[in-house]
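Complex shown without one protein chain; remaining protein chains in place.
Letters A, B and C mark the chains in the order given here, with residues in each chain numbered from 1 onward.
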Amino acid sequence: MLQTAQRESKSKAAPPHERYLEAYRWMLVARVLEEKLASLYRGGMITGGVYLGRGQEAISAACGIFLQKGDVFAPLIRDQAGRSAFGEPLLDVMRTYLGSRQGPMRGRDGNIHRGRPKDNQLAMISHLGAMIPVMVGKLLAKRMKGEKGFVGLTTIGEGGMQTGASHEGLNIAAVERVPLVVVATNNHFAYSTPNDRQFACADLVDRAKGYGYEGSSVDGTDLTACLEVIGAAVQRARAGRPPQLVVASILRLAGHGEHDDASYVPTEVKKELFARDALELAEKLIAEKGLGGDDYLKKTRAEIAAEVEEAIATAQGEDAPVGSDENWCALSTRELMDSLA
Amino acid sequence: MLQTAQRESKSKAAPPHERYLEAYRWMLVARVLEEKLASLYRGGMITGGVYLGRGQEAISAACGIFLQKGDVFAPLIRDQAGRSAFGEPLLDVMRTYLGSRQGPMRGRDGNIHRGRPKDNQLAMISHLGAMIPVMVGKLLAKRMKGEKGFVGLTTIGEGGMQTGASHEGLNIAAVERVPLVVVATNNHFAYSTPNDRQFACADLVDRAKGYGYEGSSVDGTDLTACLEVIGAAVQRARAGRPPQLVVASILRLAGHGEHDDASYVPTEVKKELFARDALELAEKLIAEKGLGGDDYLKKTRAEIAAEVEEAIATAQGEDAPVGSDENWCALSTRELMDSLA
Amino acid sequence: MRVEYARTNGFAGVSVTYLEAIREAQAHLLREDERVFIYGQDIAGKFGGAFKATKGLAEQFPGRVLNTPISEDAMVGTAIGAAMEGMRPIVEMQFADFSSVALNQILNNAGTQFWRTQIPCPITVRLPSGGTKGSGPFHSQSMEAIYSHYPGLVVVAPATVEDAYTMLIDAVAIDDPVIYCEHKYLYYHLKANALPKDRLPIGKARVVRPGRDLSIVTYSAMVHEALAVAKDFSAKGIEIEVIDLRTIKPLDTDTVLASVARTGRLLCVGEAFPWGGVTAEVITRVATEGFHLLDAAPARLNAKDTPIPYHPNLWAEHRPNAKSIAAKARQILAE
Partner (left out) sequence: MRVEYARTNGFAGVSVTYLEAIREAQAHLLREDERVFIYGQDIAGKFGGAFKATKGLAEQFPGRVLNTPISEDAMVGTAIGAAMEGMRPIVEMQFADFSSVALNQILNNAGTQFWRTQIPCPITVRLPSGGTKGSGPFHSQSMEAIYSHYPGLVVVAPATVEDAYTMLIDAVAIDDPVIYCEHKYLYYHLKANALPKDRLPIGKARVVRPGRDLSIVTYSAMVHEALAVAKDFSAKGIEIEVIDLRTIKPLDTDTVLASVARTGRLLCVGEAFPWGGVTAEVITRVATEGFHLLDAAPARLNAKDTPIPYHPNLWAEHRPNAKSIAAKARQILAE
C-alpha cells in the first residue's frame, strides 16, 4: 500500500498544526475503509462483527501519528485511523475481515482482534482493560533491556475504564513509572449504556490524580486539539514524566457494531457539540483555508478509495483457511501438546 | 458479655467528643483481647494465622460506633475494635481462634474470616476488595425492599485498594448511589510492601473525586479526629449524600500477622507522627483531663481483662468440631449435592 | 416458590424460540416473585441486551432490570449481597467468556457463602455460552466444567426450548447459586410450539431418544448433533440412545448408568475443551460405578485443545459435529 500520507503537504496557507493534513489523511483512510467495511457487511461478505471508529478518527489518528519506530501501540476497537497511521497495511484489515488465510491472524481471530505484535502493534483480547498491563510489561522489559526514548500508547473507552483490569493496569504503570500514554475516549455510550450507569464522577480525567498520572482533556471532534493534546502527552511520557491520561469527548457516530442501529441514542444527544463529526469539521477547515491545494479533498479521497479497492481485490483473490490444513497446536513447543483422545 | 461500654461516662471534665470514652473502651477491648490472642498464639494454642489491629483501634472503633441496628458492617483484618463496637461477642472471637465447634464459623473458617451475616456483620473472604460489591448488594437490596435511613460501612487497606475488585466495587457503589462509607487505612505497609510499590498518587483520598465520592482524610492516631471525620461521613451517607471515602493514616504497630516480626519496617518510619499509638494518646488525654473519674483507666482495663478471661475460659471448655460429625454439604439444597464416588 | 409453568403462556399455538423462552421465563419470574431483579450490561431500556434476552422487560418492570458498568466481578458481588438480603438476582453476563473476570466472586464468594455462614446465596448467573459462526476465541466459550469443579454451585445447560424455560424458573427458585449455561447457537435455531406446562426438575437427565446399541451422553447444543446422528444410524438399523444431561452438576449418574446398562457402549460428547470437563467426569463415573456394564471401551469427543477459531472453516473443524460424532460412533460399534 502507498504510504502516501507520508508526503509533505503542498499547501500555501499554514495548517493549524504542522501534521494536520497528514493526520487528516489517516482519518480519511479510516473513514473510507470503514464505510467500505460497512457495505461489505451489509452485503453479507463479512462473517462476525464489524466495529467502526466513526467519529473517533481525530483522536485515533493523533494516537498513531506521534508514535515512532520502537514505540508500542495497543489499539482497541475504534482505532482504524491510529492503526493505519502506525503502519498497519490496509491489506491486513481486508484479509482479516474477508477471511483470507494470509491475514495476520490467519483466520484464528477476526476483525479488530488483529494485530502485529512483532511490529509492536499488540493484538487485543476482548476483555476490556486486559491490554493495559500487557503494555506495561512491554515497556518494563524494554527498559530492562536498556532501550531508551520509547513510549507506549494504549486506548480505552469510558466503559472499559470501569473494569478491574484497567484499574490494576493503570495503577501498576504508575508504580513502575513506565512511559505510557492512555487515551480514554468517552463517546458517551458503552454499547447501549450511557455514562450515568457507567460511572458517577464529574469527569473521568479526575481519575488521573488518583493514579499519579498527568491528566488532560480534549475535544475529540477537533483535530487540532487532538494533535496538540495527545502530541504533548506523548512528548511528556517520552521525556520521562509520569504516565499520561488523556480523556477525549465525542459521540460514537455508528452503532456499537454494524449489527446495531443505536436507536437507543436520544436525538438531543445527537445535537450536542461533542456529537459533531470530526472529519466534516476537518474538511470544512481544509476547504476554507485551501490547505493542500486545489481539489485536495477530492484527490485524496480518490487516492484512498483506490488503495482500499486494491486491498479488497487482493484479499478477495486469496484462499480462505482450511480446517484440514490447520496446525491445531496451541503451544510453540509442539512436543508438549497433550495427546487427547 | 457485659456491654459495659454502653454505659454513660460519669466524668466531670468534658471529653473532646461526646462518645470519646465509649470509643476508647472499644479500643481497649480490642487491645486487651488482641494482646491475649498474641500470647495464646505464642503459646501454641492457636492454629493458623493471627492478624491484629494494633495501632488501628481509633479508626476501627470509630467505624463501629456510629452504626445502628439495620446498618451493615463489612470489617477486614484489623477491625477488632469496630467488630466489638458493632456488637460482636468476645466469645465469637475466642471460639473462632480456639477452635470451638460452637464458634460462628463452626470450624469451617477461622480468625478474621468470622462473621455474623444474619446480624449484618459480613464474613469476609480473603480476596481483598471482594466485600465491597457484596456490601453494595446488601444496601441496594435494602433500598429495593423499602428500608430507609440505613448505611453500610466497609474497610480496606491501602494495598487492597489496588485490586480490581475494589475498583469495580467502589465505582458501582457510586453508580447505584448507595449509602456507603469506605474507610481506607493507609498503615504504610501491605504485608511487607511499602507505599511506593503499591500506588503512585500523592494521597489515596485523591481517588474519591474520580469515583464521585466525597473524600476526607484523618489522622488515625487521633481518636477525636477519627470520631469526628468518620462520624460525619456516616452522617452524610445516611443523609443521602454520595458514597464517602475516608482515608486514615497510621503505622501498623504489629507484624502483618503474629508470625511476622515486621523487621522490614525502617526505624525512621517508626519515628513518624503517624507511627504513634492511638491508644496511648487517648489514655494520656483521659488521664490529663481526668475523664471517667478516678482510676478509670485501671478499672476499665481490669473489667475488660475479666471479660476476655471469661470468654477464653468458656471457649476452652468447649469441644472442637469432629470430622465424623461434620455435615459435608456445600449447598443449602441438600438433594442437589452431587453424589461423587 | 410454587410455579405454575406457562400459566402466563403468551405463546400457546405460535412458535417460541429458545431465546424467547429465556425472556418469558424472566418475565414470569419478575411477575411472580418481587424478590427477582436482573443485573447486567445493556439489558435495560429499549435495547434489552446484546441478544435481546430481556427485551421489553425494563419497561414492563421498572427498576428491576438494571444496567451495570462493565464490571463483571462487581456485578456478581452485588448480586451476592442482594441475595444475602433476601433478593433473587439474575446476573446476565454478556458472554460466558467474560465471566472469567467474575470467577473469583462466583467460586470463592457465592460458592462458599452458605457453607461458611449458613446464609443461602440464591443467585442465578446466566452465561451465553458456546460457539457460533465467526465469534472467535473470546465470544464462544463453554465454561461449565470450571464452575462444576468447585464446590457450592449448581450448573445447568438446557438443550431445548422447554428446558430453557422451566430450568431458568427453577434455577431462580433454588436457594443456592446456579450457573445457567444458555447456548447462543440455539437462541434462534431452536423453536417449540408452546411453552411447557410441566417439567423435569433440575438434577435429572433425560433420555431424548431410546436405543439399544450405543449411548451418546451429551448436553446443550451437542444434543441436536447427536440426535441427527442417531436418526441417521437408525435408518441403517443401528439404534443409538441419546441422553441429554440437562444438569452438569449435580450429574444424574443413575440415568447414565441405566442407559449404559441397556447399550453396553458409551460415547460422551461435549463442545468444551477436551482436558477434563464434563465428558471426562461422565466417563469416570461409568468406569468407576458401572465398569461391568461396558462391553467396549467408552469414548469421548470434545472441541480441540486450542482456542476457538474465528473463521467458519476452522471453527467447523474445531467443534464436534454430526460428522465427527458419527465417525466416533462407528468406531465404538465396530469394537
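The rule we apply is simple: contacts are C-beta pairs under 8 Å (C-beta built on N, C-alpha and C of every residue); 3 or more make two chains touch, one makes a residue touch a chain.
Everything numeric here is computed off the predicted structure, so don't read it as measured data.
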Item checked: Chains in view touching the one left out -> A, B, C
Check: Which of A:15, A:53, A:164 or A:243 sits in contact with the chain that's absent?
Finding: A:164
Next item on the list: Could you tell which one of B:82, B:104 or B:159 touches the chain left off the display?
Entry: B:159
Next item on the list: Would you indicate which residue among A:75, A:99 or A:133 is in contact with the undisplayed chain?
Entry: A:133
Notebook entry, point to check: For the full complex, which residue in A:36, A:54 or A:108 touches the chain that was left out?
Noted result: A:108
Item checked: On chain C, residues whose C-beta touches the chain left out of the figure -> 73, 97, 100-101, 103-104, 107-108, 111-112, 115-116, 137-138, 145-146, 148-152, 249, 251, 272-273, 275-281, 283-284, 286-289, 291-292, 294, 296-300, 304-307
Note to self: List every residue of chain A that touches the chain not included in the displayed model.
What the structure shows: 105, 108-109, 113, 115-118, 122-123, 125-127, 130-142, 144-145, 164-165, 168-169, 171-172, 175-176, 329-333, 335-339, 341
Item checked: In chain B, positions touching the absent partner -> 47-49, 99, 105, 107-110, 113, 125-128, 159-160, 162-165, 190-193, 197-199, 263-264, 320-324, 326, 328-330, 337-338, 340-341
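Quick note on the criterion: only the chains that are shown with their structure count from here on.
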Notebook entry, point to check: By mean C-alpha coordinates, which chain is most distant from chain C?
Noted result: B
Checklist line | Distance between the centres, which are taken as Cα means, of chain C and chain B, whole angstrom | finding: 41
Check: Taking each chain's centre as its mean C-alpha position, how far apart are chain A and chain B in Å?
Finding: 46
Item checked: Multi-chain contact sites of chain C, meaning residues that touch two or more partners -> 68-69, 71-73, 101
Note to self: Show the residues in chain A shared as contacts by 2 or more other chains, in ascending order.
What the structure shows: 162-165, 197-199
